[in-house]
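What follows is part of the complex, with its chains left where they were.
Chain IDs A and B follow the sequence of writing; residue 1 opens each chain.
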Amino acid sequence: MNIETVENKYPKRDYNVHIEFPEFTCVCPKTGLPDFATITIDYTPDKLLVELKSLKLYFVSYRNEGSFHETVINKILDDFVAACKPRKMKIVGEFNVRGGIRTTVSAEHSN
Amino acid sequence: MNIETVENKYPKRDYNVHIEFPEFTCVCPKTGLPDFATITIDYTPDKLLVELKSLKLYFVSYRNEGSFHETVINKILDDFVAACKPRKMKIVGEFNVRGGIRTTVSAEHSN
């Protein structure tokens, strides 16, 4: 599943795009049971904007994949950066409570 | 639709005017369906203040225009700066959920 892009019409200005996706779900590689998270992305576009419909389909592609919390957030960061080469980007994944523990993973990239 | 201005009576002081407009709506250029957003502006006036009634009518003029999220926020920033030449200005547009994704676009200008 590819993250598609469109042209940024205001490349001279440093501005921020903030994206929230509260319907992220993947599968725990240990138990096979589903995990749920809210993914939040902030990025400063350079020449390309991420096309939101393809981003949603990219997120949906994790639905039946087994993936640890720390891994999935770092992997989305890498894929997003590869797709649109933003000036900087931050990602946060807030996972639902498991065993009474709530986990949030945050990572950043900048050129 | 023009953004009108009035004289700033306290030009010697750097102060901030914060404006929230939760009733912004335009049209998605792809689907023709309406989009909704809350627009927030913070600016430090120089010699001119924005007249609020004309600002509302300016916002209303987007009602049947097709416009992408990133474009509309950058365009309002340009028009506002051209109208009242503020010392600095920030704009944030928080758009309603589409396809499970919520998007917020933020941009700034300073002299």
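The rule is simple: a residue touches a chain if its C-beta (ideal position, glycine included) is under 8 Å from a C-beta of that chain, and two chains touch if they have at least 3 such contacts.
All values reported here derive from a predicted model rather than from experimental measurement.
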item: Oligomeric copy total, full assembly; chains in place: 2; value: 10
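As a convention for this text, only the chains that are shown with their structure count from here on.
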item: Footprint of chain B on chain A - complex, ascending; value: 8-10, 13, 15-23, 45, 49, 52-53, 55-56
item: Chain A-facing residues of chain B, complex; value: 70-71, 73-74, 98-108
